[in-house]
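Rest of the complex left out; these chains stay put.
Think of it as A and B in the order they're written, each chain with its own count starting at 1.
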Amino acid sequence: MTTLRHVTSINDLANEEVDRVFDLARRFLAELGDTRLKGRARGRRTSQRIGRSAHTGAGSILANLFYEPSTRTRLSFESAMLRLGGGTITSADPASSSAAKGESLADTVRVVSSYADAIVIRHPRDGAAKLAAEYASVPVINGGDGAHEHPTQTLCDLFTLSREKNKLKNLNVVISGDLRGSRTIHSFVYALARFGANIMLMPGAKGMELPAHVDWRLRNEFHCRPVPKEKYARESAVDAAYVTADEPHQLSLMASPEMEFDVKLKKGVDVVYVTRFQKERWADQKQDYMKVDTNFLKDKRYKRSSVLHPLPRVGELDIALDKNRRAAYFQQASYGVPVRMALISMLLDFDADHALEKFESGFRAGKYAIYEQPRKIGIKCANPNCIVHDPQEGAYTANRFQFIASEEPRLRCFYCETDIENFLAGHRRWRHYEAADAGLAAPGTKRLKDVIFFADAAEAKAAGYSPGRSAAKAANA
Amino acid sequence: MTTLRHVTSINDLANEEVDRVFDLARRFLAELGDTRLKGRARGRRTSQRIGRSAHTGAGSILANLFYEPSTRTRLSFESAMLRLGGGTITSADPASSSAAKGESLADTVRVVSSYADAIVIRHPRDGAAKLAAEYASVPVINGGDGAHEHPTQTLCDLFTLSREKNKLKNLNVVISGDLRGSRTIHSFVYALARFGANIMLMPGAKGMELPAHVDWRLRNEFHCRPVPKEKYARESAVDAAYVTADEPHQLSLMASPEMEFDVKLKKGVDVVYVTRFQKERWADQKQDYMKVDTNFLKDKRYKRSSVLHPLPRVGELDIALDKNRRAAYFQQASYGVPVRMALISMLLDFDADHALEKFESGFRAGKYAIYEQPRKIGIKCANPNCIVHDPQEGAYTANRFQFIASEEPRLRCFYCETDIENFLAGHRRWRHYEAADAGLAAPGTKRLKDVIFFADAAEAKAAGYSPGRSAAKAANA
């Protein structure tokens, strides 16, 4: 049986699928003409453009549901679909859509599924794309959901790196800016880790570090090895660094992260990735945000760095760099169309050689057991901006988590992928609770079905559960 | 001579034309693939989709002028035109259109007529579509005008019934919700009556009964026979019920409505049609609005009912029903595209076999005499939300009415179709007034041209008219 594929996270695509997106994107790029060519010369190309690709999408429709401001993402998706010969239908403004009448996202995507062949969604809430995918009957592409992920931006970023640097493996990448609020960065670091790049994080200001759950996933799911802080203490702006083992399955044979970091940094920084302050994700206004300019780049380790930025910029990237040979951000933006053409083509089977595989989902699928909880009681997603807490969507979302059976077990929200640590498991039958332990998801057992998780003892008690033996002991200690 | 056809009311289409819309919609539906098929299997169908229909509309343009929020209607019209191979131009937001500069609808549609081959209009004012049709030089389709009508929604609703129930005649239909504010219901009840269904009305709350003029039309123009209230008193929620005679021309031979109601209700309710509270049409907020849920449907008479809803819903239709076999509302929504494809095709002559007839207008045209009044004096439309009372449109609208020569004569606003009863007729020559009487529109006479109608004696006197003999007698009585 075939399975409907969505791209709600960069991790919905396997590495080989990302490679195939790029193969196809290169072909489209060649057909569109190199964007470095200017003006009239491009105009002439028009008639040739109506070549192989321009009708592959004819008769197909892409729906764009944007619940947040966007120019770049929306217009590049629309351009991509038009270049493929298809059509687009767009809702760009929440105030003039049925959301203004109080309609839920779940209802909207079910209906729009019968108007279009694929849906792009942008939404202010983390996890909204996953909710949309749950209810859609056509492929859903995440065009940015809250502070969660922005996978197609990451595809463009990776494609730029693959063109600028001819490889992804072993690249040294500095990522700077609002690491907490930028969905773009969250998708990007996962992808860098998966493709074997080394990552140095440079928060734009205090409090803008990478979220704890993203850091945890880098280390525990994506084979990143953190470099001890002393190693890069001289770099005042660097907050964390990871090296990615060359061969994940040979991790134990490898040198220490420190040694690797030394070796690898000798060749300098390959990429500086800058992002703006995500003012819409912060309650308070920024104070001192970093600025990348000629001064920043004069350190010799940036000599061959490509500077990337997902744009828009609002001051953190000096316009004096625009003509600098290291500036790659407009080139990066120009790949938005061919890369999205490729992804759409593959999702919609326009190209027999490049369709997405029909397995369950992308890179990480099926790894963790799913915990689904009765609606009224028990633990809730800890992220207040998660789609499950949206009053309009509440009725359509479940308290559903992935149960991660690590030593300290974790619950990962099915929608926004934020983790909860330190929670309690109440046994439904005996109505007592204990600290959650990894054994609950042991293969062959079905114990996850027997428990309800609680955030803390107060919650458990309110639900009529009493402490089990070890919980009582812990309380007394 | 050929006549430009518009669809401002469901009554602009004759029954046979509705049937032809459905024939064509069925063909499009087959080409699009049954929407019950999910995901990739649909994707594959893309290449076949570019079959017979996909180029019939090539080179044609549909303009969408939306002065009120919409996702569903606008996107489904756009999708329909794109599936036909045509293009769309859209103004979805009054604030970013020339209406913000103070342009009238009349001017806008005259100009947009030269940009597009047909115009869909949605507007907060009752009768706006009719005004647009008066000034457009291309077909105008009403996408919902105030609380007046929403004929294409009704086409989708009827099409759903014809697929779910295989017929329209003799269906027992319960209609619930905001019967006063819902334009969807107004178009729907006319259509049900015309196709011979029986109607039970269940207002969502007090004050939400069907408007008096709609009720009058059902009884007097569409052969509906009201069932005496005692008959359904046990149904506390039912406010009014009508049976439609099987053969309108044999009305006198038929049993009484009571008897028919008994016989017909034995087979149970075929359809429950639910609508949301139309908050934008009400000054005050709702108190206790009805809710259709499993509890509501457990009565055995709903055993085989299909549940329909034009969507969006905001609480009046329990999401727990979504997986119920009786839920037909997402299926209903999925017919939006093929039905609108069919209507557009027929209006624009894309299909030689299915063009709309070239007669003056639809079901009821030309029946009543038209009364047109000098702008400054006399009676005005009684509906404060009518387009004639919009300050921006005032100059472009006339005080124009259909004169309905029933025993108690009525004036029906040409735009919003709201009726006025009990008004006075002033004789222009003798400048006296009397109660209006049916004889004014007698064939062969031209007496309508000789009179000016007034709402009441005060208005007549202010205009310099004095009571005629019978008016004076009535005043003295």
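Operating definition for what follows: a contact is a pair of C-beta atoms (placed from the backbone, for glycine too) under 8 Å apart; a residue touches a chain by one contact, two chains touch by 3 or more.
Just so it is clear, the structure is predicted and the values come from calculations on it, not from any experiment.
Undergrad: Could you tell me how many identical protein chains the full complex contains, when just 2 are shown?
TA: The entire assembly in this structure file is built from 3 identical chains.
We take it that only the chains that are shown with their structure count from here on.
Undergrad: How far is the middle of subunit A from the middle of subunit B, if each middle is the mean of its Cα atoms, in Å?
TA: Here the centre of subunit B sits 46 Å away from the centre of subunit A.
Undergrad: Along subunit B, where are the residues that touch subunit A in the complex?
TA: Per the stated touch rule, the residues are 35, 38-44, 46, 49-50, 54, 66, 69-72, 74-76, 78-79, 82-83, 85, 87, 92-93, 276, 279-280, 311-314, 319, 330, 333-334, 336-337.
Undergrad: So in the complex, the part of subunit A that touches subunit B is made up of which residues?
TA: Residues in contact with subunit B: 2-5, 57-61, 63, 87, 89, 91-93, 95-103, 107-108, 110-117, 137-139, 347-350, 358, 395-396.
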